[in-house]
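Only one protein chain is missing from this complex, and each of the others stays in its spot.
By written order: A, B and C. Residues from 1 in each chain.
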Amino acid sequence: MIVVMQQGCTDEQIERVQEAIESKPGFKAPVWRGEERSVIGVIGSIYPELQSELELLPGVVQVLRVSKPYKLAGREFHPDDTRITVRDVTIGGNEMVVMAGPCSVEGEEQMLSTARIAKESGARILRGGAFKPRSSPYSFRGMGVEGLKLLAEARDETGLPVVTEVMTAEDVEVVAEYADILQVGARNVQNFILLDEVGKLRKPVLLKRGFATTYEELLLSAEYIMAGGNNEVILCERGIRTFEEYTRNTLDLAAIPVIKRLSHLPIVADPSHGTGRWHLVPSMALAAVAAGCHGLIIEVHPNPDKALSDGPQSLTFENFQNLMNSIRAVAAAIGREVAPPVEAPTAG
Amino acid sequence: MIVVMQQGCTDEQIERVQEAIESKPGFKAPVWRGEERSVIGVIGSIYPELQSELELLPGVVQVLRVSKPYKLAGREFHPDDTRITVRDVTIGGNEMVVMAGPCSVEGEEQMLSTARIAKESGARILRGGAFKPRSSPYSFRGMGVEGLKLLAEARDETGLPVVTEVMTAEDVEVVAEYADILQVGARNVQNFILLDEVGKLRKPVLLKRGFATTYEELLLSAEYIMAGGNNEVILCERGIRTFEEYTRNTLDLAAIPVIKRLSHLPIVADPSHGTGRWHLVPSMALAAVAAGCHGLIIEVHPNPDKALSDGPQSLTFENFQNLMNSIRAVAAAIGREVAPPVEAPTAG
Amino acid sequence: MIVVMQQGCTDEQIERVQEAIESKPGFKAPVWRGEERSVIGVIGSIYPELQSELELLPGVVQVLRVSKPYKLAGREFHPDDTRITVRDVTIGGNEMVVMAGPCSVEGEEQMLSTARIAKESGARILRGGAFKPRSSPYSFRGMGVEGLKLLAEARDETGLPVVTEVMTAEDVEVVAEYADILQVGARNVQNFILLDEVGKLRKPVLLKRGFATTYEELLLSAEYIMAGGNNEVILCERGIRTFEEYTRNTLDLAAIPVIKRLSHLPIVADPSHGTGRWHLVPSMALAAVAAGCHGLIIEVHPNPDKALSDGPQSLTFENFQNLMNSIRAVAAAIGREVAPPVEAPTAG
Partner (left out) sequence: MIVVMQQGCTDEQIERVQEAIESKPGFKAPVWRGEERSVIGVIGSIYPELQSELELLPGVVQVLRVSKPYKLAGREFHPDDTRITVRDVTIGGNEMVVMAGPCSVEGEEQMLSTARIAKESGARILRGGAFKPRSSPYSFRGMGVEGLKLLAEARDETGLPVVTEVMTAEDVEVVAEYADILQVGARNVQNFILLDEVGKLRKPVLLKRGFATTYEELLLSAEYIMAGGNNEVILCERGIRTFEEYTRNTLDLAAIPVIKRLSHLPIVADPSHGTGRWHLVPSMALAAVAAGCHGLIIEVHPNPDKALSDGPQSLTFENFQNLMNSIRAVAAAIGREVAPPVEAPTAG
């Protein structure tokens, strides 16, 4: 950080700032006295409160941050991309990984049929919600543990690893028992108790950006998980809230190249929540691929008009299969790989 | 809800929509066949998924909502203002109630000195954070249960009821043991597990609007708590996130008259978090009073430049005392009462 | 500005930055070589392109701005409040000035009756639109010069100075002929051609903040007008666009204390456009007064449900008169004056 002093500030004011800085263990505070203005450097480790403290001291005009407030999630000290391997799938490498499945697990037939289509079409990971955050208390809130079991059953049949949301610290253990990747949803991106808890795991976490979370805050939330020792964090852009109401959210695809610049962690995109309308999903999925995402997470449902949640943003099986073909073409155009379709077994 | 059909839609399409509606228990679906367009009414209780389901049916142009999706929190079925009494303080009536205290509980001396000043100045409720949500894992996260005990000690001395934040469902029990009002913070406004849990209490809950939460979503979150049987919900406007970065948040004071129109629940304002800068707090506190809020929650600290959190937005004792005098004057101008200052006891 | 260099940058990189700065006439570029990092100061006058230029140079991490980019509008070099006098009314002093009138001038009877009520209630300035910016080409776009004449007629009768909007540089002359204050609307806050043109006048300009304009950008737009020699700029907060759709805009009342801190220019608030709903206007008008605004601009109409524009946000005569009484009470509570009601002449 750099502390900018007022023109004409006193030596005492400068010294008081220096003392405030150097009172922290290991900190130094060199002063540069210019003709017009003096400036004081802050050299030391991350200490978030210091900026606020200095801003309140007399004679201080502004405290400017230079370093990033996240060390573990940032690229500065970890220049190489992180690759996260779940069973036989690697996220963060040259393969662009598609995760697909219904918004909510609703029953065995729904889950298994979707899992089969996902697998056949080239998806590598299966998604499905067992615990659902719903803005109305009168909405379907998911099947709970029963849903986790159906996800595991679908994984056993298809071999696809499973990603599913965990909503509270108390559920981390049971969700981790069934899931291969634990999702922390947009509404929980700053549920720090939950972040602490998944930080204790040694399983990958898919961390979704919140509606109103900046890139920096998203990386700070990843830092929480990593500070607990869990380095396997996959970030997910899923749209932010803006004044535009036609789409459910505004999918901010610049997050993809920005996060790749600021961080070594993989970044995937969710065009289903990012638009909220199934007819916009294909265009935005392809756009995310062209922007360089490491993966996509897409909602697919056998009967979107009967879905218990998020039907309007789910693709039918046919639309999903068509989209996968286009995804492969666009990925190839930028030198990225996508898994090929898998022939359906004759007996199912 | 009203379902608007395409011009020239078929009778089969209309019937399919009617069937979808009437398949829900107790629902009716009268049709109005206009010259240009047909429209179908939806008559029944709250059923959030229905809108999505109908939007996907062939021939449907739009599904328009008429009723509000919240019944318990809405004013339609509860025309009278809810008044919530905590010990000898009533929130939601003609008295404008000031809640004051430090952002974080940091120690006995800090807490007690602040509580005394709060009391003497005419504040009626004491605030202080024992569990702190912090965007960086390297920040001070609060004293925990030790902090709760210091709050209780300050209440015992001053008689001021205590409001403090609870961050996770697991902590609800212990926080409820010490606190008079449990605060659900902005980042947890859609932590539905936590909302469910405080809904089981029979203690008041102060529910803060999230950075990116609409009025309707705030009322739906209140509905969660009330659906659990806890009707004592106090809503709090604390600023939303916008493109303007000079202030920490944009304090949306229109929330006060709007919430009073849509809901019977009390609404208070937090000018400290709403601006993030202590020198803006007095103006915005007075503005909130003039706008008709039922209460204010204000950060006060003996030494803002030594505060472990949110120093830049905390008032000194002197500034707080001055503000209280102005608050009394503005409240009187619009016919509202504020508690008078209390003479300090001689021995303290 | 301060240029922050990368750790381990070369001497050549530092010299290149210095040269880029010192090539501007009168600029100096002192270097501070720290142990970890070097930092280069930029000392000189306002030169907006320089920041961009420096950011692109090799070895540069960040270029941090210290000074404000506006000199004429800023308080740093003009510590005293600017007071603007229009006929017998002064804006920017201790009097809180109410401007009232219909959104659009629609006819003689409408304009005169509203002007009389405005006058009697204690408004000091008459508003009314003759040229109307409308988002649809099919909307009523104002009476044009005919409307200006009706405004002048109403002024002649009541003695109230007139504020009205000018939409394009070509119209500045004709509008200035009839109006006492020219309004530049929210949609034109960055219409730099128009700003240049009103900068040539020696008449006050009411400059409205745009839907998506920061405080700094608003002050830069004021700077445009002042750079032309016209120092009489009145700023106006009228709401910004956010994700909240219940209100037409989000009235950002923190703008009042912030602008008063950053600038010496008067700041008024427009609760009519700021909310878009008449029933919210009184609360927000009072809030703006309590926040310390120098004036209010309020829409009043004899028959809001017949208004050719913005009916839903206009007050009836009766509601306006009641509001004026409350405004006087709140202003008095914070030590501000508001003109008293004026007895209506017997013959009218």
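Everything that follows uses one rule, which is that contacts are C-beta pairs under 8 Å (C-beta built on N, C-alpha and C of every residue); 3 or more make two chains touch, one makes a residue touch a chain.
Just so it is clear, the structure is predicted and the values come from calculations on it, not from any experiment.
Visitor: Where the complex has a chain not shown, which of B:S221, B:T242, B:Q313 or B:S326 is the residue touching it?
Guide: Of all options in B:S221, B:T242, B:Q313 or B:S326, contact with the hidden chain holds for B:T242.
Visitor: Among C:C9, C:V31 or C:A212, which residue is in touch with the absent chain?
Guide: C:A212
Visitor: For the chain not shown, which residue from A:Q6, A:S113, A:T242 or A:N303 touches it across the whole complex?
Guide: Residue touching the chain left out of view: A:T242.
Visitor: Kindly note down the residues of subunit C that lie in touch with the hidden chain.
Guide: Residue positions of subunit C that touch the missing chain: 46-49, 52-53, 55-57, 69-70, 133-141, 167-170, 187-188, 190-194, 210-212, 217, 220-221, 223-224, 227, 241, 304-312.
Visitor: Given the full complex, what residues of subunit B touch the hidden partner chain?
Guide: The missing chain touches subunit B at positions 2, 4, 28, 30, 32, 34-37, 39, 41, 43, 61-62, 64, 66, 241-243, 245.
Visitor: Of the residues in subunit A, which ones touch the absent chain?
Guide: Residues 212, 214-216, 240, 242-247, 250-254, 256-258, 261, 274-275, 279-280, 283-284, 286-292, 326, 329-330, 332-334 of subunit A touch the chain absent from view.
The working rule: only the chains that are shown with their structure count from here on.
Visitor: Where the centre means the average of the CA atoms, what chain is farthest from subunit C?
Guide: Centroid comparison gives A as the farthest chain from subunit C.
Visitor: Regarding the subunit A and subunit B pair, does the interface count as same (over half of residue numbers shared) or different (under half shared)?
Guide: same
Visitor: Of the chains shown, whose Cα mean is nearest the mean of all protein Cα atoms?
Guide: B
Visitor: So the centre of each chain is just the mean of its C-alpha atoms; given that, what is the distance between subunit A and subunit C in Å?
Guide: 40
Visitor: In whole angstrom, what separates the CA-based centres of subunit B and subunit C?
Guide: Using C-alpha averages as centres, the distance is 32 Å.
Visitor: Between subunit A and subunit B, what distance separates the C-alpha centroids? Give it in angstrom.
Guide: 28
Visitor: At least two partner chains per residue is the criterion; list those residues in subunit B.
Guide: 212, in rising order.
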